[in-house]
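Dropping the structure in here first, questions after.
A single protein chain has been omitted; all remaining protein chains appear in their positions.
Moving on, here comes subunit A:
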């Protein structure tokens, strides 16, 4: 009997995997196809096994714009794109001040991630963080910066220097006086910026207690919070977009995600501007009741 249930379980998992593969294949194949057929096909496939993990972005009818995917273009086309993206951002009721891009995939693409960063900034988001659970982006921050600069030029034209980016390294944070300054900032994060940072702050507080500089009773949420902001001034992300099939935060900034909205996209590889815009539109329509 146990054997039978075991087999049935494997069959169930197989069906789910097949469903997922079909859906993502269709997504790729029919991306450029207009409307009804695509929507019906997706609905038919997703309905029977509509598994809610992180809510997946439903593909809306998008008139695929050939410009939107970063082909090298002339200055005027880039300027047009820049204006359009800015107006897309303005059309939204609200935009996150800090957006977190959580790449929960093993194979990382610097180009696609850089695209995402550039689009976020073009739309008007001033603080973009990028996280992967191995901290690879952070370790290779110069390569990431190069890629961002390159994509800026490709997507936004030569004039993209208006959006000069600061890739915040751990060292330069102390110079970052005001996080909400005019220049958009990019922060590359790794798991150590999460729990380990909390532990480091805790150690600091304990050392000052050891030296009788303060009492344990003085330690409050506000104190711990401001200590965390002192070393790494990362604002709380209003929105985290997760890329990949894993339904977990994988250690991303546990302290900071208290009120963060989580949305997900299937993958960061081959992601389009419209995918990102869809998520932002969804975010702008959500309501935070904050306990009431």
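Just so we're on the same page, a residue touches a chain if its C-beta (ideal position, glycine included) is under 8 Å from a C-beta of that chain, and two chains touch if they have at least 3 such contacts; residues count from 1.
Here is the rule we use: contacts and distances are computed from a predicted model.
Per its UniProt record, the hidden chain corresponds to "Alkyl transferase" from the list "50S ribosomal protein L14, chloroplastic", "DDB1- and CUL4-associated factor 13", "Alkyl transferase" or "AP-4 complex subunit epsilon". Across A:13, A:43 or A:86, the single residue that touches the chain missing here is A:13. In the full complex, subunit A makes contact with the omitted chain through residues 2, 5-6, 8-10, 12-13, 16, 51-55, 133-134, 191, 194-196, 198-199, 201-203, 205-207, 209-210, 215-217, 219-221, 223-225, 245-252, 254-255, 257-263, 286, 288, 290-292.
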